[in-house]
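A single protein chain has been removed from this complex, and every other one stays in its place.
As written, the chains take the letters A and B, and residue 1 is the first residue of each chain.
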Amino acid sequence: MTNERRIGRVAAHGVMITLSVLAIFPVYWMIQSSFRAENEIFSGGLFPSAPTFQNYLHVLSAMPILRILGNTVVMAGATTLAQVATGVLAAWALVRWRFPGGALARSLIALSWLVPFQVVMIPNYVLAARLGLLDSVAGLVIPNAAAAFAVLVLYNAMRGFPREVVEAARMDGAGSLRILLEVVLPNLRAPLASVSILCFISAWNEYFWPLLLIRRMENSVVQIGLQFFMTQEGNDWGPLMAAATLASLPILALYLVLQRQVVDSFMKSGIR
Amino acid sequence: MIRRHFFALALSAAFLAGGFLASAQAQMAQSVDEPVTITFYNYNLASAGLGREATLDLIARFEAANPNVHVEPIAAPSNEVLSRVQADMVAGIEVDVAQLVFRDLIYAANELGAQPLEDLAGDELAAHAAGFVPNGLALGEVDGKTYGLAYVFSTPVMFMNRDLFREAGLDPDQSPRTWEEVKVAGKQIAEKTGKHGFFPGAYGPIDGTFVYQAIVMSNGGGKVRDGNTLTFADKDQADAVVMLRDLMDSGAHARIDVGAHMDTFASGNLGMFLFTSAVLSRFETAAEGKFEVGLAPMPAFGDKPTAPTNSGSAIFMFSQDPVKQRAAWELMKFLTSDEAYSVITSKIGYLPLRLGTLDDPRYLKDWYAANPKFKANVAQLDRLTPNVAFPGPNYRQVENMMKEAVTEAVFGDGDPREVLKKAQDLGQSLMPQD
């Protein structure tokens, strides 16, 4: 029994290590390339022979990268907040009550996911222009303030929440909003954290809408900024890799912070 | 309730206003006497390199010389700038000057409502164009009128990895002048060095239609369309593609990831690469200390003259207001002036539309002397052949079908002539009717 277990554990570690290496190698490649001089880019080898910060200096001087990163953090943060908030409320309505039109509302939200962005792009652009949202962070956030993905995942999570607990709170005279905020949400930290991470990343990676909406480099977001190093006349590999590395760091930080939430809630889940 | 009504009215009013203004004919103002702001949609600004710096420099110089005009630059990547211009027009935002690629020429003239420059500034245009390269104005011509002023453009040149030539036992100073010689040299490089012989940047996903058109038109001058009739599968045109297929079958033409052709050359794995000369400075940086980059004019079909075709872009005017038209015209004139080309050519690497700058010590003479490689590029400018754009509402789809067919004809194993014919028949149904 113990022997079998040990073999199982070793095998598990072996698989995990292989997968981990596959997962991070390209990222390693991105980082090491960012330290290579332009004529060393294709030289091969696992390490840059003469590491240089030149590419980072170039990125910092060629564009207001810190400002762009700041814009992106604000945009992605606000989008995430909005999507999680609208998602929690909508999911709660769909889980808490059975009501005429509920299934329709759910389908409407779910199916909205399937509408290709390019179809609604021009009408939305016209609307955004009329509302004075061009070239602004608000314009990037508002049309994306609700996400079918967030609603569906939170809906799944809330359905798994024990009904007796909700009923008990209701018997105590708590209103539905209070039950949601004080009873349900504190127990949904893991799904909330993972939905937040994924919403943040998808907002962070948003490309087409900012491409249309943003008119000035200072108001740009990081996906557009990366594109500045890729042109029809080829890529500026070194600076591009440096900018891509800088663009990845904030998400990594967010993941590491929220990952704790996922873990914490696992530790505490014995409570309920 | 009232507010919603108002909103709907405002929407339709804006649409109507656009239509009304377009039909109004106004005379361009003689001068700009009061401060005015014009928008300038530009794709060089959507890069973080020399293109952006040079463009900002040009705009600053223009504003200094024309204190009443303020230029509001709007950056969009080259493959997105047209959608941005169109989206802004739909949204009722004024577009004054835009840099658009040549494939959108007819669309810009007929659908977007670019201003015909002859109607607006006939004599001034003639005087301004006096120093242009032969055919310079023709690059932006639709139905006899100039809509686009050729701006940053280049032609296909043959990049050579001189070290690979030597390694293969070839003399890099004897650059291949005909496709026959390309075939021989390509095979030899592939066989002797184990690297790749030749590749033309003529296929997607990176835009290469101008390279393809240059090859086609070098074979007797036949074009990819004649009026509203597609002709890219006609004999001469198809023969040019069959030649490429023959290079492929012989092993001289590389079979590589078509989206990474520039990297393949930059990493020293390709002997000959036919592409826009605008990438020269990038290649020189990448090759520094690794291999020597050579430059030669594009190859010919036997002794037929080559037809170097323009890549790049022209600038178009969309202003409706007479004063803005004047401001826009002044900007366009400045951007195609001797002074501007000194910046554009020396800093970004595009061709000077005005060859006089190369002999003038005030402009590019010193720079040209220091960059002898550029001669290969300038040498073919007297044969500059305008890129052929497609007409009608489905022009992008038609061009796409042609591009797909050419790629399949060269890389596939079907009969290249049949592949082209099939695409031509299908594409013809999407062309405008006469």
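Simple rule for what comes next: a contact is a pair of C-beta atoms (placed from the backbone, for glycine too) under 8 Å apart; a residue touches a chain by one contact, two chains touch by 3 or more.
One rule holds for everything that comes next: contacts and distances are computed from a predicted model.
Here one chain is missing from view; checked against "Sugar ABC transporter permease", "Cell wall polymerase", "Chemotaxis protein CheA" or "NADH-quinone oxidoreductase subunit A", UniProt names that protein "Sugar ABC transporter permease".
Although it is left out of the displayed model, the omitted chain contacts the following shown chains in the full complex: A, B. For the options A:Ala12, A:Leu66 or A:Ala138, the residue in contact with the chain missing from this view is A:Ala12.
The residue touching the chain not shown here, chosen from A:Ala23, A:Ala50 or A:Met171, is A:Ala23. For the options A:Ile7, A:Leu66 or A:Leu111, the residue in contact with the chain missing from this view is A:Leu111. The set of chain B residues touching the chain not shown comprises 14-19, 22, 82-83, 86, 89-90, 92, 107, 111-113, 195-196, 203-205, 255-260, 263-264, 267, 269, 393-394, 396-397, 400, 404, 407-408, 411-412, 422, 426, 430. Mapped onto chain A, contacts with the missing chain fall at residues 9, 12-13, 15-16, 19-20, 22-27, 29-30, 42, 44, 85-87, 89-90, 92-94, 96-97, 99-102, 105, 107-116, 118-120, 122-124, 127, 142-146, 148, 151-153, 156-157, 159-160, 162-163, 175-177, 190-191, 193-194, 197-198, 201, 204-205, 207, 222-223, 226-227, 230, 235, 240, 244, 247-248, 251-252, 255-256, 259, 262-263, 265-266, 269-270, 272.
The working rule: only the chains that are shown with their structure count from here on.
In terms of their C-alpha centroids, the spacing between chain A and chain B amounts to 38 Å. On chain A, the positions that touch chain B within their shared complex are 38-39, 41-43, 59, 62-63, 121-122, 125-126, 129-130, 134, 211-212, 215-217, 225, 227-229, 231-236, 239. Listing the residues of chain B that touch chain A in their complex gives 7, 10-11, 45-49, 51-52, 74-80, 83-84, 87-88, 90-93, 206-207, 262-263, 266-268, 276, 278-279, 282, 285-290.
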